[in-house]
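With one protein chain withheld, the remaining protein chains of the complex are depicted in position.
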Amino acid sequence: MSEEKIYLDIKDLEVVYSQAKKTVRAVNRVSLQLVKGKTLGLVGETGAGKTTIAKSILRILPNPQAKVLGGQIFLDGEDLFKKSEDAMYDVRGTKVAMVFQDPMTALNPLMTVGDQILEVLMLHNDYNNTEGLKKAGEMLETVGIPAERCSEYPHQFSGGMKQRVVIAMALACNPELLLADEPTTALDVTIQAQVLDLINELKKSYNTSMILITHDLGVVAETCDDVAVIYAGKIVESGSKEDVFDHTAHPYTLGLFGSLPSAAVGEKRLHPIGGMPPDPTNLPPGCAFWPRCPYATEECKEEIEFIKLAPGHFCRCIHSDKAHKALRRKE
Amino acid sequence: MSDAPLIQVKNLKMYFKVPSGLNHAVDDVSFTIERGETLGVVGESGCGKSTLGRTIIRLLEATDGQVFLEGKDITHVKGSLLRKAREKMQIVFQDPYSSLNPRLRIDQTIMEPLHNSKRFGSRDAIKESANELMELVGIDERLRMSYPHELDGGRRQRVGIARALALQPDFICCDEPVSALDVSIQAQVLNLLMDLQEKLGLAFMFVTHDLSVVRHLSNNILVMYLGQVVEKAPTKVLFTEQLHPYTKALLSAIPSVDIHTPMRRIKLRGEITSSINPEPGCRFAARCTYAKEECLQPQELVEESPNHFVACCRAKQINGL
Partner (left out) sequence: MLNAKSENQPKSSLLGDFLGRLMKTAAAKIGVVLLVFIVLACFIGPLLSPYEKNSIELTNMFARPSAEHWFGCDALGRDILTRLLYGGRYSLILGLTTAAISSIVAILIGCSAGYFGGATETLIMRFMDVWSSLPAMLLAIMVSAVLGAGFFATVFALTVGGIAGGVRMTRGQILAERKKEYIEAAESINCSKLSIMFKHLLPNVVQPMIIIATMSIGATIMMAAGLSYIGLGIQPPTPEWGAMLADGRAYIRLYPHMITFPGIAIALTVLAVNLIGDGLRDVLDPKLRD
């Protein structure tokens, strides 16, 4: 990542969930940086901790099940954890907004779409009703929906259009940071293409910084500038898109690319990552990936620090060179 | 008749009555599947691919048209003929969380079809068979008496596959079998399916929205849109020479992991409509950039090149053929 202005700085974030007698270590000392105006792709599978990170930024983690054990989150220089709940109120919606995964449940079925956008606007601005509704209509137009549909209810919209409404709500107050949690996973592929294009356009015109959470490497390739790969609550690789896609270093990331059908073109069998995802209540010591890693050695059971491979490209693995050599041999 | 294809579907129609009218979920679909082959069926929401699968294996009874199994017409059979037919055609479901009875242990789930069939012998023989099936799909011995809630998605899906194999079918309809699984597990389960196909000579109908997966597994592909078949071709041909505008748009919509080749994305107008009370003619016309007057007429599936069928009256002009 270059020397431009750092807008979001997460340092050593640690979040756990308490479940009956078990503790789920959801986020284990994660550090991330997002440059203003850029898009960071946060890639990982279910339970890796991606959504938890997003919710920590907004401070909307479920209480009391979730606890932030440590770390700091700086937004535009301000420490978010030191803010009062009232102050956070001003941050949510205006500075940071979130688009959730499932458009079917993100909208209130009993309120018109216009009213829902209006609600967001009125919470943070001083419009009167008429002005507010007009602005709501404008927001709908921005996401490609005719303004007259403000008076319709969510069930009258398709999945893709609902997601556009959700995006309109998120952008209504022109936030500086947009957190998009798997925004297109629940959508059909042609609709996904439309929504991704929309997100890209809006990002450019509003100059919004964005964190895009996804498990789909194709989506990352199309929309993100920088990438962070997360496994069992830890960032295992981070860098620019070119770093991570062209010079993939961590065995897990390599495994993700390798298990895609497109990586086995011409061959019969696919190349999955062996083994099972780790149990978050009982993570292996050291690097959580070692039980599934073909290059693991005894040293992997110790805590592994980030190793700098190139300016901006970091990898949490002591065997990345071996992994890379193996990849070269395959090619 | 040993040279009849394993599965043959002729002009199959499946319509449902809904409050607002008639849903043409599957509208005039025809194809064959030979032994040991895989037919990929792709399409988005409302295209009817799941309904198609269920109609073929007789979980639903077709409104019109015919389904032939090994040359015999099974479209409307009942009673013991239906039971016999069902033993040859099984299904693997999409959701590993709702496709297993939460109150039965997984070994009980797998033994159930064997009990129902009465041709698998004594209780002990059935237990043995169930064990072999779990071995075949890769379920550890220590997990064989678990309940579904104790297993993760990937393992549950293996149980579903074992259950589908129990009756020794010739054909399995795989309805989005890996869509609900984590990416790193998907490849494992897909490999399992391919291995089983080779070992047991199974034919598959692989229903999915994921084109990269279907490209890897299928011999032939059927592209569906709102109940109609828009294109049918061998896999390689479909990916290199698509003819139908919808197929082109679908393929161009898949995000690619190649960051250096720019995407030439075909933008589609509007939303996917519905197959309820459809107008005659091409159902894709409303969103198609090439649509003209003639598209409002009913479209025929035309064989533009060997084994390559398209339902588009403008296919020749659009593709410069």
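Letters A and B mark the chains as written, and numbering starts fresh at 1 in each.
As a convention for this text, contacts are C-beta pairs under 8 Å (C-beta built on N, C-alpha and C of every residue); 3 or more make two chains touch, one makes a residue touch a chain.
Values in this document were obtained by computation on a predicted structure and should not be read as measured data.
From the set B:Leu167, B:Leu200 or B:Ala286, the residue in touch with the chain omitted from the display is B:Leu167, counting the whole complex. Across A:Asp12, A:Glu201 or A:Asp279, the single residue that touches the chain missing here is A:Asp279.
Checked against the full complex, the candidates B:Gln90, B:Gln186, B:Asn220 or B:Ser275 give a single residue touching the omitted chain, namely B:Gln90.
Across the entire complex, the residue among B:Leu6, B:Ala25, B:Leu100 or B:Leu268 in touch with the chain not shown is B:Leu100.
Listed here are the chain B residues that touch the chain not shown: 54, 57, 59, 83, 86-87, 90-91, 93-95, 98-103, 112-113, 116-117, 142-143, 145-147, 150, 160, 163, 166-167.
By our rule, only the chains that are shown with their structure count from here on.
If you average the Cα atoms of chain A and of chain B, the two centres end up 32 Å apart.
Those residues of chain B whose C-beta lies close enough to touch chain A in the complex are 44-45, 152, 154, 182-188, 190-191, 194-195, 209, 211-213, 215-216, 249-250, 252-259, 263, 265, 267-268, 271-272. If you check the complex, the residues on chain A that touch chain B are 45-46, 158-161, 188-194, 196-197, 215-219, 221-222, 241-242, 245-246, 255-257, 259-262, 264-265, 268-274, 276-277.
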